[in-house]
Structure formats: structure tokens, C-alpha cells
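Only one protein chain is missing from this complex, and each of the others stays in its spot.
Per-chain numbering from 1; labels A and B assigned in written order.
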Amino acid sequence: MNWLDTIVQGVLLGGLYALFAAGLGLVFGIMRLVNLAHGDLIVLAAFLVLLLASALGLSPFVAAALALPAMFAFGWALQFVVLNRTLGKDILPPLLVTFGLSIVIQNGLLEGFSADSRRIPAGALETASLQFGPVSVGTMPLLTFLSAIGVIVALNLIFYHTDLGRAFRATSDDRATAGLMGIRADRIFATATGLAMMVVTIAALYLGTRANFDPTMGPARLIYAFEAVIIGGLGSFWGTLAGGIILGVSQTIGAAINPEWQILAGHVAFLLVLLARPRGLFPRAVD
Amino acid sequence: MSLLETQGLTAFYGDFQALFGVDLRLEEGETLAVIGANGAGKSTLMRSICGLIANSADQIRFEGRGIGALAAPDIVRLGIAMVPEGRKLFPSLSVEENLLVGCYGRSGRVWTLDTIYDLFPVLKERRDSPATALSGGQQQMVAIGRALMSNPRILLCDEISLGLAPVVIRDIYAAFPKIRAGGASIVVVEQDIGQALAVADRVYCLMEGRVTLTGTPSSLTRDAIHAAYFGAHTT
Partner (left out) sequence: MNDHTLPSPAWTVSMRTRASSVSAAVALVVVALAFAVPFFATRAVLQDLFFILTMLVLAQGWNLLAGYAGLVSVGQQAFVGFGAYAMFAAVSLLGLDPLAGILIGGLAAAALAVPTAFFVFRLEGAYFAVGTWVIAEVVRLSLAQWKALGGGTGTSLPSGATRDMAGVRLVADWLGVRAAQATDIVCYWLALLLAVATVGLIYGLLRSRHGLGLAAVRDNREAARSIGVDPLRIKSFVYLVVALVTGLTGALIYVQKARISPDAAFSVPDWTAYVIFIVVIGGIGTIEGPIVGVVVFFVLRNLLADYGSWYLLILGLIGIVIMLFAPSGLWGLFANRTGIQLFPVRRILTGTHNAQTIKGVPHG
């Protein structure tokens, strides 16, 4: 086994997991909502990109660009119409409603697209690779990782250098007082979920072009996203990337030892971090 | 027409009634003080005006328009800003960010970051600190500055001297002439009667959710205030 190669592949896989996780962490950080349908929304977005790409004969990147505003609008409406009603002191309504949503999306996709595995065609990019010394790096995994960094940079800019970002953080701190500043929490939450769905669309682009996907694989993506968020802690989006990388590397190392151990190794790494650092590696200062 | 007027204002916390028909009037350029003992309904009155508590639309009028049923984000857009009791700064935001978030819903020319820093120079030095790392008095300055950033027509100040040392309170009230010069009419809620009488053009005294006394500071006797504050039967 080539250790260096295994670790590099794991780091790149971590980029995909960070993309899964960024949207989940964004929404949780602002409104303390864990969206159990997050993974299914990624798969939904992948089908949307596939549909746009195949129906209009577009490159997957152009199709994803078209899907971005659509997914933003969908996320905005989902939060404004449905999920805002569930927010409150009781944790049951948001959990159970998003769990129901997960089942609805999964079975809706099964009904619409059947259980067959699909892949978003990306032409020559699918197999292209670059050679860095002894390590061969797939172009798609590299693009995924760079996109994850791009997404995190963009989210940081929004969060720390815009009115919207200040409104996000103020609402997260104290919704009532934010209202005194003219911040309408219901719209802020809707915008946050819309933004999360844009990140989800980018994640979906790479989920769909790198490997096969089918309507039932959402819950596992939710779990990876969740693990990356918890490992990273809620302190920063960079922590989420670190969480994704730890998960990715654990999985590739596990797989290198025994292919059946890939997923299990990731879960075990998550449990170990939970044991040692219950608030993650980079926890939030104010909670 | 008054700038702000409440007519027969009632307010409830669930089944508990906190205000029983409060009539209050604020004219353009005026500073009002609302005094009263703990639980008299002062804070409830402020929370009703700024939209944190919902009331019937016509019970609160801003330039003649019924605003009682509006929510806080809409009220601040009309030009009514609140300095909440306990300051309620955003702990995840720096001092400057707390000020900037104050102009999210509404902004204007008079109060900007620069003029707020002129008003409270110490905040400029601490602009990048987390807001909650400041002393109590400085935090209160941030809270007032944050409310001013919306360039309000009316500034509501709820118990801004609570828990602060007298010298600090004096510093904060020293800013009031400039705030008035900036065009804001002011309502302060105070338990400290001396401070309230010193700053206000007119005073309202509340007891058990009702207005028991109103007038200019010079027209009110100590005994009248005492009776209105504690009730006739108290020794």
C-alpha cells in the first residue's frame, strides 16, 4: 500500500465531505436546526443537475450553475413556508418534519427516476488526472477539493464582511434583539437555507460526476456531513473542512486495509473524536 | 398631532395583564421619562412600543398611524429604536459590528460609525473587541450607539443606568444633549428618579400598569411623586 497516495486521496475525499457538511453547519449554526433531509436534498440536487445537463445537452458545470438559483429559491421557500413553523424550544418538530421530508424526497425520487444508479456525464474530465511526483491525482477530486476551499472562502466573506453575515450572526445570538435592529429572522433563516442549498448544489455536482448515485443514498451523505461538522466543531467553516478531511482520510485508510472497512473506519474516527473532544476540534467560543 | 401617542394601551403576558389603559404622548424634540417601581409596567410599555409585544393597532400611534400590531423589524424601519434593558449586545459580534448591525433596517446621515465614535470616543479604541469584553458602561454606550445607527426619530432607553456606577451613568447621560441635537426625541425608563427628573421635559409615573402622575419635573412635588410611585397606602 502506498501511504502517501492513500492520504492524498483521503484529503481530496474530505473536500467532498466538507461540501456536504458546509450547508448543514451553516443552517445549524444560525438556527440550531439539524436538517435530517440534508443528504436527500444533495441527491435531489444531483438529479436536478443531471436532468438539466441531459435535457439541454449542457456541460455539468453549466447545468449546476443553472441549478444554483433554482435550489436557492427552493431552499428559501422550504424554510419560509415549512421549516420556520417548526422552530422553537421543542426539538421534536424540526427533527420529525425534516425526517418526514427525507422520506418524501427519497420516495419521490424513486418514483420519478427509479432505483437505478445514475451518473452525470463529465466527458474526459471523468478519467483525467494529474501527476504530482509519485502521486496521481484525479482532476475531478482535485476540482472538488478546490471548490470546497472556494465555498468556504465565500462563506467566510459573507459571514464576516457583509450586512447579511452580521445579520446571520446577530440572529443566531439573539433573535428578539436582532428584530430591534430591523432584522426579520424568518427571512434571514430562509436566506440561510437558500444559501445552504446553493452549497448543496455544488456538492451534488461533484457527487454526481465522480461516481454513481441513486435516490437512496441521501441518508449516508447526511451522516458524513454530520460527522464532519461535529469533528470540526462549530467554530469556523475551516473546522468543517478539517472534519471532512479527517473523515475522508480515515475512510481511505480503512479501505486500504480492507475494502469493507471504509465506511466503518470513518464512523470509528468520528466516535473517537467525540470521545476525546465532545465539542469538536474547533469549537465555537460563544455558545 | 403628537409624534408618538398611546391611547388606552393594554398589554398582556399570556393571561397576566401588565398594562391597564396607559395614555402617553411624546412631542417632536421632547424627552420623556417614565418612572415607577419594579413591576409597574415601564418595561412592558417600552416593549409594546418597539414591537416586542403585540398590541391592538390603534393603541399606539406614530404620527397618527396605528402601529401597535407591527413587529419589531417594521417598527425600527419607521424610526423608533430601542436600547433594550440589559443592553443585549450580540456576543459573536465585535463592537464595530454591533454598531453596524444597528443600521441593518434603517440608516441616515446624522449617525454613522464616525459620529458614534465622536460621541463615545472610547468605543473607537475598542472597536475590534468582542462587545461583551467591554465594561458595563462601555457596553451601554455600544447599545445606545447601536440604536442610534438607525438614525431614529424616537430613541427608547430601557433602564440604561441599571447596575452602573454613578460616575458612569453621568458620562452616559452627558451624551443626551448631542442625541437630542441629532434630531431624536427620547423616552427614558428609569428607576432612578433624580436622574429621570434631571434629563426629562416631562415625567410619567406608572404604578401597577396605570399612569398615576404626569407633569413637568418642576411642577411635581416630592410627596406627589412618592404617592404616585408607591401608592397612597404605603408608609
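In this text, a residue touches a chain if its C-beta (ideal position, glycine included) is under 8 Å from a C-beta of that chain, and two chains touch if they have at least 3 such contacts.
Nothing here was measured: the structure is a model prediction, and the numbers come from that model.
Asker: Out of all the chains shown, which come into contact with the hidden one?
Answerer: Listed by label, the shown chains it touches are A.
Asker: Of the residues listed, A:L4, A:L56, A:A77 or A:V104, which one is in contact with the missing chain?
Answerer: That would be A:V104, which touches the missing chain.
Asker: Which listed residue (A:L56, A:A73 or A:L96) would be found touching the missing chain in the intact complex?
Answerer: A:L96
Asker: Using the definition of touch stated at the top, determine which of A:L19, A:L33, A:A185 or A:M198 touches the missing chain.
Answerer: A:L33
Asker: What subunit A residues would touch the chain not displayed?
Answerer: 28, 32-34, 36, 82, 85-86, 91-97, 99-104, 106-108, 110-111, 219, 222-223, 226-227, 230, 260, 263-264, 267-268, 270-271, 274-275, 278
Just so we're on the same page, only the chains that are shown with their structure count from here on.
Asker: Just give me the whole-number Å value for how far the CA centre of subunit A lies from that of subunit B.
Answerer: Spacing between the chain centres: roughly 44 Å.
Asker: Mind listing the subunit A positions that touch subunit B in their complex?
Answerer: My answer: residues 163, 166-167, 169-170, 172-174, 176-184, 286.
Asker: Using the touch rule from the top, collect the residues of subunit B that touch subunit A in their complex.
Answerer: Spelled out, the residues of subunit B in touch with subunit A are 50-52, 71-73, 76-77, 81-82, 84, 88, 90-93, 97, 100-102, 104-106, 146-147, 150.
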